[in-house]
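Omission of a single protein chain aside, the complex is shown with its protein chains in their original locations.
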Amino acid sequence: MEHANIPIAVLEAVLVFLILYKIFSARRGRQLYIRRIPGLNAIDEAIGRATEMGRPIMFSPGIRPLDLPTLQALSILRHVTKIAAKYGTRVIVPTCDSVVYTIAEEISKDAYNSEGRPEQFNPDDIRYLSDDQFAYASGCVGILTREKVASSLMFGAFFAEALILAETGHNVGAMQVAGTPSTTQIPFFITSCDYTIIGDEFYAASAYLSREPTLLGSLVGQDYAKAVLIIVVLLGIVIASIPWLNHHYPSLLTLFSKT
Amino acid sequence: MHIVYAWLSEHARQFVSNPTEAFALWLAVGATLGIYSILYKENAVYRLVEHIYIGAAAGYYSYIGWAQTLKPLWWDRITSGEWPWIFALIGGSMFYFIYSQRHVWISRVIFGALLGLVSGAAFKGFAGLNVDRIEASFKPLWGVPWPNIVSNALAMLILLTVMIYFFFSFEHKTRLHRAPANLGRWFLMFAFGAMFGSTVMARMSLLIGRVWFLLHDWLGVAH
Amino acid sequence: MFTQWLVKPGAPQYLWVLAVLGDFLILGGALFFLLRMVPSRFRKTLVAIVTFGAGLIYSVEFFVPVPAGKDGNFLTNFAQKTVTDVVLVLSTFALGLGIYSLLRFHGRNLTRMRPGWHNSLALYVAFFAMLLTGFWSMMSKAPAAANTFDVLFRGTVAAPGATMFSIIAFYIVSAAYRAFRIRSAEATLMLAAAFVVMLGSVPIGEYLTSGLPVTGFWSNFRMENVNLWILKEPNMAAWRGISFGVEIGALAMALRTWLSLERGSFFEREL
Partner (left out) sequence: MERQNQSRGDRILQAFESLQHIDRRVMYALLAIVVAFPLIRNFRQPLVVTWPVQGAYDTIEKMPADKLAIIDILWDSGTIAESRPQTEALIRHLMIRNKKFAIVAFMPQGNKLAYDSAKAIGKELGKVYGKDWIDWGYRPGGAMIQFMMGLGRDIPGTVKSDIEGKPVTSYPIMQGVKSIKNGDVGLIAEVTPSGTLDYWIAFVYGPYRTPIIYCPTAVMAPEGYNPLDAGQIKGMLTGMKGAAEYESLLGRKDFATRATSSLSTSHLLIIVLIIIGNIGYISSRRRRREG
């Protein structure tokens, strides 16, 4: 798909319209309901556990450079460091990308500043480990085992290294919460973590944690957008099931991919 | 005893005949065993190998960054007269304002540009990823042999219930609401189990490769 | 400017270095001066404009139709070649930030002789060894240079990397043993699927049902076919269901970022 054709442009326009419409109506003050996402409530529990035990938290923002999943991970990081800073609990953030590292450092510094404890911010807690996937994993294993981490939070895009992080965390007895848009890694988080945030619950996290109207509105808009996709799929199934239709108009089934 | 002696003398012979290869072999063996030692417990050898690995990877990426990106894409262009590429250096230097207390916002400009590019590409990304998936979901429920109908109907049911599970903005209050979402969750778990099972083979293949390296290249017991 | 007027292609490298530095200082300095004049209340707007403008490049390129008989529209070449290269170059320049942080962290370990300082020393040695042999192998045509680089790469990057990757095999065993219990309906379903797929993907599983015919109705129940059906039908459908949601989440996130509507993370900070 090099360029949009008309059906794709129309579909995306509808999705974009729904999301933006809901964002702006939420900003005007409409109350919105969001269902409970247990894994996200567990984040606070994980911070509390680390505080009680007086041991640090490890937060891994995934191994992608700065892109959408990483940005979302950094939003969650902000939430985590703010609470942790309040209780004086260390959050160690190993990163896999220079740019992500700098933003993580800024977020962390900010969180301590806004809690009025700038002196407690330790720049050594935000670490750039490596751009190499498995060098990063080996470094995280080192942190998990040596720093006696009480809670391990993994949010962002992960690949094969997901299980290395999660099993090591389990072996050192850390409480673990993970969330990722990388569907292939979810089974491994489920088997090794206490709570796993599945699929687009990951993108719902910042709305859920911050209760910011813009984000809540966006989340509701996403629901509408998903409903549109469901309708499209159902229509397609109907068309495919009518032999006469797809015999005479076969292009109906390849409307979107036609160039 | 005899076997160990023969093995040692074989390796000693290799060190004499081809020192570079022999050194490379022992370096790789050391790294392999050092990493595996974490399986028993965290220890000094693992720590050492971990640090060497991270250091070497950083050095390697720095070199590759110059040799494969900056030199061909940037330096060679400037030196062949495409002077506007100088602005790439200026843009790149803006990242470093992150270390300045007063001018940290300048780094925001370049972050903003990168984020803009990432988000602008999302429209294309969405289409590229989803068009085929949407059309692959158009599976007929009529006019095909019955096993296919069963299979297609199941696929449709799974797709719908899974998507319903991910609706956030309505309460799963009544049983009528809850049932599809719960069903969707069950299907999800089944799929996750299948994903887990199908990954095992790939990971085992990697392990076999490493074990073969130790047994064949180093110990010489497997042929 | 210098690079354009004073130094011509083919000039010695050191002249080029000087010219690039000079240009960098003059143009960069001028830009810095201009940016400093931006009053703080306009800074956010400026960042928003830059973000939006950058986002236009790829989105316009995608939506503007391609003229008949051409490979792309007016933006295609610029967006797919130039911009892609610029982003690559920019992020490589940013690599320095990470390397600096890594070396600073371990430098502090070293100078303060914190416990484990010798590991930090090893990291430094490995870093410079890899970096310098890399450049050596680039500059020199001697086979020794390429050999040294190759040996170091295999021993200190490739071997630990492959080993770290393969360690997942061990973790997959312990994770499966611990998690796949018939605790609940959900856990049991997960177990059952994993069980069948694992059995169906190895020769022993295939052997179990090798008595069934290769074609016809009963062939569907051969282990490898059951396995394939699970992966292709129910698994694929569930996977699509998740990915539609994820992709819409990403689209919404992109939209908020592009239009500077995003909240949280580092977007709310005063500039």
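Observations
Letters A, B and C mark the chains as written, and numbering starts fresh at 1 in each.
Rule of thumb we're sticking to: a contact is a pair of C-beta atoms (placed from the backbone, for glycine too) under 8 Å apart; a residue touches a chain by one contact, two chains touch by 3 or more.
Just so it is clear, the model here is predicted, and its values are computed rather than measured.
Touch, as defined at the top, links the missing chain to these shown chains in the whole complex: B, C.
Contact with the chain that does not appear here is found for just one residue of B:Leu39, B:Ala153 or B:Ala179, B:Leu39.
Only one of the listed residues, C:Val173, C:Val226 or C:Leu259, touches the absent chain: C:Val173.
Summary of contacts with the chain left out: across C:Met138, C:Val202 or C:Leu259, the touching residue is C:Val202.
If you put the hidden chain back, the residue from B:Ala12, B:Ala179 or B:Ile208 that touches it is B:Ile208. Note that of C:Val7, C:Met164 or C:Leu191, the residue touching the chain absent from this view is C:Leu191. With the whole complex as reference, residues 39-40, 198-202, 204-209, 211-212, 215-216, 221-222 of chain B touch the missing chain.
Within chain C, the residues in touch with the undisplayed chain are 158, 162, 169-170, 172-174, 176-178, 180-183, 191, 195, 198-199, 201-207, 210, 214, 224, 228, 231-232.
Operating definition for what follows: only the chains that are shown with their structure count from here on.
Centroids of chain A and chain C (each the mean of its C-alpha atoms) stand 16 Å apart.
Under the contact definition stated at the top, the residues of chain B that touch 2 or more other chains are 35, 38, 47, 49-50, 53-54, 57-58, 60-61, 95, 98, 114-115, 118-119, 122-124, 126-127, 137, 156, 159-160, 163, 166, 188, 192-193, 195-196, 199, 203. Looking at chain C, residues 61-63, 91, 94-99, 102, 157, 160-161, 164-165, 167-168, 172, 176, 180, 190, 239, 242-245, 250-251, 253-255, 257 sit in touch with two or more other chains. Put simply, chain A touches chain C in their complex at residues 2-4, 9, 12, 15-16, 19-20, 23, 65, 68-69, 71-72, 74-75, 77-79, 95, 97-99, 101-103, 106-107, 110, 124, 126-135, 137-138, 160-161, 163-164, 166-168, 170, 181, 183, 186-188, 190-192, 198-200, 202-204, 206, 210, 212, 214-215, 218-219, 221-222, 225-226, 229. Within the complex formed with chain C, the residues of chain B that make contact are 20, 23-24, 27-32, 34-36, 38-39, 47-67, 69-70, 73-74, 78-81, 83, 85-93, 95-96, 98, 103, 105-106, 108-110, 112-127, 129-130, 133, 136-137, 147, 151, 154-156, 158-163, 165-166, 184-201, 203-204, 206-207, 209-210.
Chain A makes touch with chain B in their complex at residues 1, 4, 8, 12, 32-35, 37, 66-68, 71, 98-99, 102-103, 105-106, 129-132, 135, 138-139, 141-142, 145-146, 160, 168, 183-184, 186-188, 190-191, 198-201, 204, 219-220, 222-223, 226, 229-230, 232-233, 236-237, 239-243, 246, 253-254, 256-257.
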